[in-house]
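All protein chains but one are shown in place.
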Amino acid sequence: MNQKSRHAWLVFVALGIGLALLPFLVDAGLGRSWVRILDLALLYVMLALGLNIVVGYAGLLDLGYIAFYAVGAYCYALLASPMFGLHLPFWVLLPLGALVAGLFGVLLGTPTLRLRGDYLAIVTLGFGEIIRIFLNNLNAPINITNGPQGVNQIDPISIAGLSLGKTQVLFGVTFSSPHLYYYLFLILTLVVIFVSMRLQDSRIGRAWAAIREDEVAAEAMGINVRNIKLLAFAMGASFGGLAGGLFAGFQGFISPESFNLMESIMILCMIVLGGMGNIPGVILGAVLLTVLPEALRYIGDLQRAWLGHVVIDPSDLRMLLFGFALILMMLFRPAGLLPSRQRKRELSAAGDIAEQEQASVYDARH
Amino acid sequence: MDIFVQQIINGLVLGSVYALVALGYTMVYGILELINFAHGEVTMIGAMVSLTVISALVGVGVDLPGVVIVLLGLLAAIPVCMGVGFTIERLAYRPLRNAPRLAPLITAIGVSIVLQNIAMLIWGRQYISFPPILPQGRHQILGATITDVQIAILVASVVLMLGLTLMVKKSRLGRAMRATAQSPQIAGLMGVNANTVISLTFILGSALAAVAGVMVSAYYGLAHYYMGFLLGLKAFSAAVLGGIGNLAGAVLGGLLLGVIESLGAGYIGGLTGGVLGSNYQDVFAFFILILVLMFRPSGLLGERVGERA
Partner (left out) sequence: MKITFVNGLLAAVMATLLLGACGRQDGAAKDGEVIKIGSVSPLTGPQAHLGKDNENGARLAVDEINAAGLVIGGKKMHIDLISEDDQADPKIATTVAQKLVDNGVVGVIGHLNSGATIPASTIYHSAGIPQISPSATAIAYTAQGYNTAFRVMTNDEQQGHVLGQYAVTKLGDKKIAIIDDRTAYGQGLADEFAKAAQAAGADIVAREYTTDRSTDFMAILTSIKAKSPDLVFFGGMDPQAGPLTKQLKQLGINAQVLGGDGMQTPEYIKLAGADAEGEIASNPGLTLDSMPGGKAFKDKFTARFGQIQNYAPYAYDAVYVLVDAMKRANSTDPAKYLPALKTTDYQGVTGHIRFDQKGDVTGGAVTLYQVKNGAWQPLETVQSK
């Protein structure tokens, strides 16, 4: 036991050092754009973990998750840009974004309590579109969101007078803006991971598992299904809102086109591909789906290296290969790349009572 | 008044377009409970293939009536779409039949992306226009205008729905489909080959997609490799509104969604005193969808599981 925990500590420390050095290694090896991709990957990890609460833990198929990301992003953007001349500090904006997104989560959750499966999917999809359409059109009669033109010149995140939008020299080391954001995002991602883990093991987490497995039985066991569902929506949404705020500060410009349905679908792909309900799986899925399309950009260079010239235009092939990758990964690992142990069975059981009985609620984590 | 009638006609035609695509969605869903996200893309392939054939025929100066040329295009598109549908089911869905429920959803999205990009490689990134060979006859009904193509779309969606319903209710294949939908295992015991039935369902659904693709591109006069996505999404919403898995529901949902969108775009400005305009057309449509589902959580006609086909 002692041996084992020491081993675990070593892995932890190695992982910590690895994560801390990662942006420098990536910068030196692949270029700074890859640090930006890392930043985006971390944002997607947060988003995927948030959606994982709703879909993975509570089993509610949500296709409009990007709306909460959008709400968080606009919260930040409108309160820290020349739009209304407001420039609130980030420690007000980020919690506020998460809170407002959480409220929107409840707003979405309330009318959908009775819906299941694909009906829930289409309503959440509609909700996501409604939010995007409002953001896209609220420039008249009163200009609130600046409509399709988006909000520009959003303040970069600045912590204790240190702006993350500029290159900074700290302790004799030069950190570019993407590096600085990397560390902020990393810390917040770790917080999100921690909260996710604690939630999964908590009373609430078990209640989510219970309603996911069998709503009627859960209600019979005295679980307040309504509140527990709303809580799942609110928690998931607030993670999305947090990530949205960070995105707005990082990007400096947001417009409604960044929050379209395809984004929602991509985040869902991340968690299903990685392994729904399983935190390492979700993280892997998010990183993979952010990195893969970018990595596939190099197929032009690959052709040049192997064949001497570009035979097929990389832009023609990139998304095609991405599509094939999605199909192949699912065919070989249908429960996700890193499935949670008991999940393989229970997820397939949507309408199948016989199978549901096999996976009892209480062997969920033990 | 004539404006109102016109809006209703607009809505019904738009709704028939949705209904044509929604029928394919709902057939596959009825038997497998799978959202075949790639169905919109099969529709796109149908439009592209038929347009290629039609353009080629027009290009070499074939002296046939426009309707015949379009039918020839359709005849070419149907087997291609059937092949695509069969292949998709075989390669991307069948291996996952016992996998977690959301796994086939991801392969469906993958298939969508693959089909789009293959279409882009074959037909290019440009919009392809439909040659003006169809009769452009216009008719007046209560002061509103309706064209021949619009009437054809309206009729096609209703005829196809009736034909399919009849087939599902009366034919051997239909009975096998209903049996497989209820329980593939027991259907198997009764001598129904579930795999064959599912394959046939996909083939049939894809043939429908080909018809829908041709009608859509003929009506709007264009086709593009990206056209399937939005169309598929709207059709999916329509199928859910009507009660997914129910053929009549798909058509009802499609027509209703079309009319709602049309009236929304036409009257929302007046109703809200100009605060909201036609830019909120989709908000209006989704709002009604949510409202309907709040009171009928499994769609308008989708209550009884046994009625699925």
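A and B are the chain letters, set down in written order, and residue numbers restart from 1 in every chain.
Just so it is clear, a contact is a pair of C-beta atoms (placed from the backbone, for glycine too) under 8 Å apart; a residue touches a chain by one contact, two chains touch by 3 or more.
Remember, predicted model here, so these are calculated numbers, not experimental data.
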{"item": "Full-complex contact with the absent chain, from A:H87, A:R226 or A:R297", "value": "A:R297"}
{"item": "Interface with the unshown chain - residue positions in chain B", "value": "3, 6-7, 10-11, 13-14, 17, 117, 120, 124-127, 129, 132, 138, 145, 147, 216, 220-222, 224, 226-227, 230, 261-266, 269, 277-279, 281"}
{"item": "Residue ranges of chain A at the interface with the undisplayed chain", "value": "29-33, 36-37, 40, 136-137, 139, 147-150, 152-153, 177-178, 247, 251-255, 257-258, 284, 288, 291-292, 294-302, 304-305, 313-316, 318-319, 329, 332-333, 337-338"}
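Here is the rule we use: only the chains that are shown with their structure count from here on.
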{"item": "Partner chain B, residues of chain A touching it in the complex", "value": "55, 61, 111-112, 114-116, 118-119, 121-123, 125-127, 129-130, 133-134, 136-137, 141, 261, 265, 268-269, 272-273, 276, 316-317, 319-320, 322-327, 330-331, 334-336, 343-344, 347-348, 350-351"}
{"item": "Of all residues in chain B, those that touch chain A in their complex", "value": "29, 33, 35, 91-92, 95-96, 98-107, 109-114, 116-118, 120-121, 233, 236-237, 240, 244, 274-275, 277, 279-280, 282-283, 286-287, 289-290, 293-294, 297-299"}
